[in-house]
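Only one protein chain is missing; all other protein chains are in place.
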Amino acid sequence: MILDWLLPVLISAALVLALAGAIKRVNLWRAGQPDSVNLIAGLMAMPRRYLVDLHHVVERDKYMSNTHVATAGGFVLSMLLIVLVHLFGLESRWLAWALLASSVLMFTGAVFVFRRRLNPPSRLSKGPWMRLPKSLLMFSASFFILTLPAAGILPEDFGGWVLALILLVGVAWGLSELVFGMTWGGPMKHAFAGALHLAFHRRPERFNGGRSTGLKPVDLQARVLGVEKPTDFKWNQLLGFDACVQCGKCEAMCPAFAAGQPLNPKKLIQDMVIGLAGGSDAKFAGSPYPGVELGHAVGGPGQTITEGLVNPDTLWSCTTCRACVEECPMMIEHVDAIVDMRRFLTMEKGNTPNKGAEVLENLIATDNPNGFDPGGRMNWAADQNLPLMSDVKEADVLFWVSDGAFDMRSQRILRAFVKVLKAAGVDFAVLGDEERDSGDVARRLGDDATFQSLAKRNIAVLNKYRFKRIVTTDPHAFHVLKNEYGDLGGHYEVLHHTTFINELVQLGRLQLDTFKGGTVTYHDPCYLGRYNGEYDSPRDLLKALGIELAEMERSGFRSRCCGGGGGAPITDIPGEHRIADMRMEDARAVGAELVAVGCQQCTAMLEGVVEPRPQIKDIAELVSEALIEGAPAARAAVAEEVLS
Amino acid sequence: MTSDLNIVALVSIGQHPKSGRARRAEQDARAVELGMRLAGDNVQVLHAGDAAEETLRQYAGMGLKSLRVLQQSPQADAVVALGDYLAEHRADVVLTGVRAESGESSGMAPYLLAEKLGWPLVTRIADIVSIENGEAQILQALPRGQRRAIQVRLPFVASVDMAAQVARQSAFGPGRRAELESLPWVETPDSERAQFKEAPARKRPKRLKKVKATTAAERFKAATAKSQGTGGRIIKDQPPTEQAQAIFDLLLEEGVLR
Partner (left out) sequence: MSDLIRRDPRAEWIARNRLHPLHAAMTAPAGEVRGPSGLLRKNPHGVGFIGPNGIKRIDRSGGSNAAAGGRRGAAKSAQAVELPLHVVEAPDFYVVTVLDLVGGRLGSHDKDVLGQAHKLVNGLEGNGAVLAVVFGECKEEGFGLAGVDRLLHLEGSEYEGYSPEQRLAALVEVERRFTPRYWLFPDSINGGNELGCRLAARLGERPATQAWQVDTQQTLCRGAGGSSDITRATPRLLLLAEECAEPVDERRHEALAVELDSIAPSLVRIRDCGQVAVDPNAIPLAEAEFILSAGNGIRDWDQFHQAAELLGATEGASRVVVDDGFMPRPRQVGASGTWVTARVYLAVGISGAIQHMQGIGQCDKVVAINLDAGCDMVKRADLSVIGDSQAVLAHLIELAREYRHGAAENAA
């Protein structure tokens, strides 16, 4: 009968087409810049990355996780068996039965996909993605029926012409969507690109429970600095963009999107896909950038991205909070891409918006973003009698003061922390006027030249002295010192003050009174939480103060940014709301009277919300207020230090 | 605007007022900005000094392909070199800052150049509105945001005020790639400056309001009035008429009502 010869032809045609598509797609990626990845090791590690690491992220949504396991697992298995049974015609009842089972599995999964698509949330893309569940159903059902004869359940020539024709249509549809659609740019592209993306990921450290959040340095001798055209991305970044499943998890978490600023991380990744393949966004079937109409963005591999494809305002809206990256099931790196493009705008175009240019100029001329006299870094501590590294040369703890030294509000936090350090009798010292801005803001604003210059000079100073660890109250400096100085030769043990104070409390070197006051909630700073995985120490400390936290809905790794990261307050792209106001709403929603934070930038942002609002206090302030000074334990510790 | 104009912007090495670090001088950068808006990257940027000075790249980073440097040692009189160069290479418009940020910072450069070239000099300009038929329409900056319209024939020298459009951002990439064209140039030593002694600025005592007090009460008041200034006066629980009057008095006293 006709199916006997047509089916293998169809399957092999689909496979050949898929191969051709794959070659074409791979060539698109290869237009990107070289990057050193271990191809073999990556491929070997891929199944584990897929089954464990990726699944770990997907599992946050149980429904989708089970659905995906059934559908994808069913499909991969079915496809293998289809090749054996229907292409090579292996006559084995066992194989046929196995194929039946796998297509049932896939069908069941597809039914759930279908149900999710009945009333999809706005974050999901529509368009071809609405077709996908139907294709899945069609594919699995058709092959199920086709395999029945091979399994010996039905006679070889049941049904006759009509059914055969219907089945043929089903097979053709299914194969085109699921097999060569995979490499020709349909929704199933995510499976093909996704698998390879996992294998050749630019940050392999992220797998196996690791963390990699530091930005990569720019080669300042390069032909262009930063990314001008899609082909200026590394090839595996391009591959990564192609892996996007348009699930919109990133969109749902993005603070800039929620504030109505013209940024949507999902759309941005799709725009990158348009860039690498060429075309326009007319067919994009998800939420646009707030306030930007669809259909006007056009791009191609060799075209400047910010001229026609992505408006610079989109890039400057990002707070680099990494909520999107944290949430992305495909482990795509949005922040890297955004900063890469900012680098071009700043270092090649000289187009950092609003106060950006001024801040960068100040950083270059005075080593601090507001252009204060660099010789006035220690003015805040005139009455504190702090030991200077240049005098003592050696200390257990180097207290990295950060630019908070110039800001009156932040100085309260710094003083509180100094009080805690002294109460615990810690042997510490500061760099004083030798300290410079950490480079965080310069780097996020795309000025890697200034970042590197600041970092190198800071490293040179740090290397003059001996200390065991660096402690800082600024999560941004913390992150940069800990994760980004390494590339330039500075390797240090760096702690955030909450971690350090918590340690002191655990060691019994601080005696704390219980906190008296109303409901308290805790706001996780992005650069402490998502960037460095420190969620527990602040909470432990608050507990030690006798505080029972009223956790906000968005907390921990799902904490929402205060709006202060990535230079966003400097570039200040207008939206409909302010991110800090939205965050304050979260706090009000749990009835908080006090928001505990661990970051001076968060303090500034949240205190910028118009009163009446909950109070804002850094954990260092809460601890210093609760200190029982002269308590026996603390005194003992001091004595010990003095003696030793 | 006519882009076949020959516009020269003179730049110096600036100095940050707080850190004392070398930087592009704010007014000179505004001069370059104005030049670029008039003539695109045809504007010629000229410096007399050392081509190895990295700070020059901050000007180049504004988008200049090249920058011409008349090679001079620090002891040389840069104005002489610039004047000789400009006398040889005819320009239509020469733009400078009002006052340098480092060195003698006397602000004499534009005057000396104009005198030497025999060209008119327009000081403290905020903008060049147009250049047509060999005549420029200029806005001169007056104190407190006021402007004066001025007409002058080419060629002329103009010093650019802080009221002019702020200079565009300097980008690292183009700055690094720009060519610093070094021209060996005759040096005239500045012997007079060699006699100057320079030291960090001393704080100048603010002049106290001299009160020729005749009574003890007046002296007492003169002494207490100072400390009162730091606290600030608060008018509470008074009718709004009185409050408004107090504000109005202050406005009158400060002379901002006109």
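In this document, chain identifiers A and B correspond to the written order of the chains, with residue numbering beginning at 1 in each.
FYI, a residue touches a chain if its C-beta (ideal position, glycine included) is under 8 Å from a C-beta of that chain, and two chains touch if they have at least 3 such contacts.
Not measured: the values here are computed from a predicted model.
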item: Option touching the unshown chain, where B:S66, B:S130 or B:Q243 are the choices; value: B:Q243
item: Residue, one of B:N42, B:Q71 or B:S102, that touches the chain absent here; value: B:S102
item: Contact set of chain A toward the excluded chain (per top definition); value: 354-355, 370, 407-409, 569-570, 572, 574, 578, 604, 607-608, 610-611
item: Touch list for chain B against the chain that is not drawn; value: 15, 17, 20, 99-108, 111-112, 114-115, 120-124, 137, 139-140, 142-153, 156, 163, 192, 195-202, 204, 206-207, 215, 217-218, 221, 228-229, 232-237, 240-251, 253-254, 256-258
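As a convention for this text, only the chains that are shown with their structure count from here on.
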item: Distance from the mean Cα position of chain B to that of chain A, given in whole angstrom; value: 46
item: Residue ranges of chain A touching chain B (in the complex, touch as defined); value: 220, 224-225, 346-352, 356-357, 360-361, 364-367, 371-375, 447, 449-450
item: Residues of chain B defined as touching chain A within the complex; value: 16, 18-19, 21, 23, 61-63, 168-174, 176
